[in-house]
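Here's a slice of the assembly, chains where they normally sit.
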Amino acid sequence: MPHPLDEARYALALANRIVAHEGVLDGFGHISLRHPANADRYLLSRSRSPELIEPSDILEFSLDSKLITAGDFLPYGECVIHGEIYKARPDVRAICHHHSSAILPFCITGAELKPMNGLGSVMGAKVPFWDSRDEFGDTPMVVTTPAQGASLARALGPHSMVLMRRHGATVVGATIQEAVFRAIHTHRNAELQLRAATLGEASPLSTGEAEMACAYSLRERPMGRAWEYWTTRLAKAGEMPPKIV
Amino acid sequence: MPHPLDEARYALALANRIVAHEGVLDGFGHISLRHPANADRYLLSRSRSPELIEPSDILEFSLDSKLITAGDFLPYGECVIHGEIYKARPDVRAICHHHSSAILPFCITGAELKPMNGLGSVMGAKVPFWDSRDEFGDTPMVVTTPAQGASLARALGPHSMVLMRRHGATVVGATIQEAVFRAIHTHRNAELQLRAATLGEASPLSTGEAEMACAYSLRERPMGRAWEYWTTRLAKAGEMPPKIV
């Protein structure tokens, strides 16, 4: 019988590979998971490209983003994004930070991301915009200090996703499946909004439609069907993470 | 000698995989087939992503979308789309409901989909537009009640394809090959219309050209050549459905 922590490490490696395989993550970006038994810790890979992550790469951090796992591991420079959001948002159990090619045009132009169809509504009622320049002036465009992470967490507020000006996006979820579902379907919504911009004025969902569609999409059935779909696609590509032995 | 129902189940699994492999269906959407021996029933997979469907997933439904197949199966939430169209259109033997990335920009902007070339003309003389808001106000952007399915069927009317505002499209066919051909080539026509929009004003086929090209394209030869092409591509990718044993 597998240990819950081992299961969590495997699930996290799998989630990273799924989100990379579906084109949201590339060589950079990362997904974390709150520790299944200790809400004051979170799990995150050592610094490695998401599609390469193995369960043995998963490290344990305090919410102050201090590395707990013993050994000579190099963490991601931006791990504070995860720690500061877990601190501010007890309801959040998984976080994905990425720089998807469909989301970045919104981060660059400031165009508002809006729910274009039912699945896109999982972005939530509002997607706030965070610009590191507002509080920190010129930076190397990475979130590496606790103060920067906390500022981003404040911008996220009670929402499910935050766009980061000239940088990327961070999405959260109540479960790892939800964070993955939200990362992939908001990426696809952005792709749609981009393509529709060629044709004319988009007509997004009404507030009522978006609320109802979001609740409908985050039920067990569609999330389960999508998870089976993404996992099978990953397996067919020969990209599943190695089992923990 | 295979039973006609087994052949139908295999063909339906194959059709789902072809349309997914050609990029029209993704994790969601579905294709159905009228029962080969009983016009008051239709065949549709249990709730599963199209590229994963096996013949053993295919269930039988009444035209009121009651599940006939015994067992503990979870149907798609939107099966009423199929039942209500089969009720209203005795000439229809196959239906594909999808949310293709090329069609959705038209559903979002309301831009009119028009035949751009010979193969695109299989959309038919007119592609009506259905907006769930008109009759049902705010919904979770899915078609789950018989009344919604019947409304969509009325919007489809005698046509071959209906666009669903902020949702996707539903295409029908006199055979499963025709529904597949129409789903794929209208998707490709949409892609072309999108790309052409970057360059200038499109000059669509004339009414006469569209009628003649539609009749020409739906002959046995081009449909057969396309079916061989798509099946071979699927087989080369190692994605054929398992045989019924």
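Note that the chains are named A and B in the order they appear, and that numbering of residues resets to 1 at the start of each chain.
One rule holds in what follows: a residue touches a chain if its C-beta (ideal position, glycine included) is under 8 Å from a C-beta of that chain, and two chains touch if they have at least 3 such contacts.
As the structure is a prediction and not an experimental result, all values here were calculated from the model.
S.K.: How many copies of the one sequence build the whole complex, if 2 are shown?
M.R.: 4
Following the convention adopted for this analysis, only the chains that are shown with their structure count from here on.
S.K.: For subunit A, which residues count as touching subunit B in their complex?
M.R.: Residue list for subunit A touching subunit B: 116-119, 121, 188, 191-193, 195-196, 198-206, 208-209, 212-213, 215-217, 221-222, 225-226, 228-230, 232-233, 236.
S.K.: Name, in rising order, each residue of subunit B that touches subunit A in their complex.
M.R.: Touch residues, subunit B against subunit A: 27-28, 47-49, 51-52, 74, 77, 99, 101-102, 104-111, 133, 137-142, 165-168, 194, 197-198, 238-239.
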